[in-house]
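With one protein chain withheld, the remaining protein chains of the complex are depicted in position.
As written, the chain order gives the labels A and B, with residue 1 at the start of each chain.
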Amino acid sequence: MYPGGTKRALEDVSITIEKGEFVVLTGPSGCGKTTLCRCFNGLVPHFYGGKLEGNVLVTDLTVSEHPVQELARHVGLVFQNPENQLFALFVEKDVAFGLENLGVSRDEIRKRVDWALKMTGIEDLRERTPHELSGGQQQRVAIACVLAMQPDVMVLDEPTSFLDPLGAQKIFEVIGELNKKLGITVLLIEHRLDLASRYCNHVVVMDEGRVVLDGEPREVFNSEKAHLIGVGIPKATRLSQVLEKSGVHLGRIPVTSEEASHVLKEVLRRD
Amino acid sequence: MIEVKNVSFTYPNGVEALQRVSLTIRNGEFVAIMGQNGAGKTTLIKHFNGLLKPTSGEVLVDGVNTRKVSVATLARNVGFVFQNPDHQLFCETVEDEVAFALRNFGFKERTIKKRVAWAINLLDLTEYRKTSPFMLSGGERKRVALASVLAWNPKVVILDEPTIGQDHKQKERLRQFIVQLIAQRKTVIIVTHDVEFVAECNPHVVLMAQGNIVAEGDAKQMLTNPDLVTQASIVSPQITQIFLGLANLGLPTDLIDIHEAREALLNFLEVTS
Partner (left out) sequence: MSVFDGLRFRRVSSPIHRLDPRAKFFYVVVMFVIAVIFNELLPLIVLFLVQMPFVFVAGVQREWIRSLRGALFLAVMIFAFNFVFGYLSPGGIPGIEPPVDTLSEYLALLERSLTMALRFAVLVESFSVFFLTTSPDHLGLALEQSHVPYEFCFAFTTAVRFVPVLAEEAQTIMDAQKARGLELERGNFIKRVRNYIPILIPLIVSAIRRSLELAEAMESRAWGTTKKRTNLYVLKMRRADYALAFVSVLMLIFAVYVWRFISIPSLIAFLR
């Protein structure tokens, strides 16, 4: 519960996220996703105050017992608004910011900054000032900033809200790569499930502070509950549901448009 | 009716945001202006209420040249809801906020009271009448901004990126609301890059890229044409993408709506079985 609040932001939430998973957390506005994701790096409860009951463990560290500064080494957080998380006058200085805070040596900082810029594909933006960049570029810088600290977990709070579809796709690609290549556990809060479904292997749906669904993407997207709560299920899944009702049975439940094409081809060829 | 005649616009810092754009929007039309961030969409709509005046060419709103009148005069008929409601909210109560524009336009107090009540009711904000707008959630603040623009009943309503940050339910609400506005014979113009939303609303679509209008037409025609989609740097709706993979089976490739998709598939199955 936040200080001054009358209702709990989170109620009895229990979830387990395995290392290396790509988790998508979704749900209607106000369901508590934002609060939950801030629990992972300690902003809740340390920065916001309020009361946190229960335990949050990230890589064996209990969040309430460690300061945000320490948790920041393990959990990186990327926020919704690209502009308001970049403070330096040059991109590479921003990427170095976290490492500078940690007191890392200059040579090591230089190495990690170069590496982070390469991993996110923005080496050519190194000396630009954040304000000149597009929203998509800014978000990639934000990801690089977090990546430089080499966290085990990356949490992203609706990073594509302000981006156009191509920009959003690029961000998902980058995150997907980091998850695959570097094994970073990803927790992505998103409404645009159509685009995110391609990458995730675990979906959690929240509503009014509680976890309502938790499991494999196919199960969650296909469940009646998801539809009732008003989550924007991928169109591919919705189409399969609509066809099921009309008596057409598909082999598998698709979550991406490619899968849907594939599955439909089988059904249509069969007949 | 809004006529854009050969309009070019260059910002003071030298950026050529619009290059010889021509467009006509008729009364009662529902238009979606789409394109990448930076294509010139917002620049274009700011010409509709005179916030920007063309560097060359002219814009006529109901026959009146926007260069000759003030923004306030044009605003009387052209309502503009900005992307971020926090750029407009400043009053102590939602009521005052909704009444702000009415007071600026010089409505009588009695009329103001009626209009405020009507707008607040329309947007489901009655319980927040006396609340400070800053206390409301993001979605609620967006509704307050919308109410404050509808209060003076403009003939044209422009919405700049209304779907950003909205969840599925909120978008559906918005879509139904737009339908209502069209039924009231208002002209509705939205600027968006949310292709799925446009696919569900089925408006007249104008595609922009790099300060030019690439094409305009039916939502179906525009969003299912791969060349246009690439030119405007948007993506096709999911349904279109699904059917793209089924093209060689002889299924239509110009679908954007899920119900049409179902029909097409059922027809195909009946035909082949």
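The rule is short, and it goes like this: a contact is a pair of C-beta atoms (placed from the backbone, for glycine too) under 8 Å apart; a residue touches a chain by one contact, two chains touch by 3 or more.
All values derive from a computational prediction rather than experimental measurement.
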item	value
Hidden-chain contact residue, picked from the options A:1, A:88 or A:182	A:88
Residue of A:25, A:56, A:133 or A:146 touching the missing chain in the full complex	A:146
Absent-chain contact - pick from A:62, A:101 or A:246	A:101
Chain B residues that touch the omitted chain in the full complex	46, 49, 51, 70-72, 75-76, 79-80, 82, 84, 86-90, 100-101, 104-105, 134, 148-149, 152
Interface with the undisplayed chain - residues on chain A	38, 41, 43, 47, 68-70, 72-73, 76-77, 79, 81, 83-90, 92-93, 96-106, 109-110, 113, 129-131, 145-146, 149
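Simple rule for what comes next: only the chains that are shown with their structure count from here on.
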item	value
Chain A and chain B: spacing of chain centres that average the CA atoms, whole Å	29
Touch list for chain A against partner chain B, complex	27-30, 80, 134-135, 158, 161-167, 169, 191, 194, 230-232, 234-236, 238-239, 242-243, 246, 248, 257-258, 260-262, 264-265, 268-269, 271
Residues of chain B that touch chain A when the two form their complex	36-38, 137-139, 164-172, 193-196, 233-235, 237-239, 241-246, 249, 251, 258-259, 261-262, 265-266, 268-269, 272-273
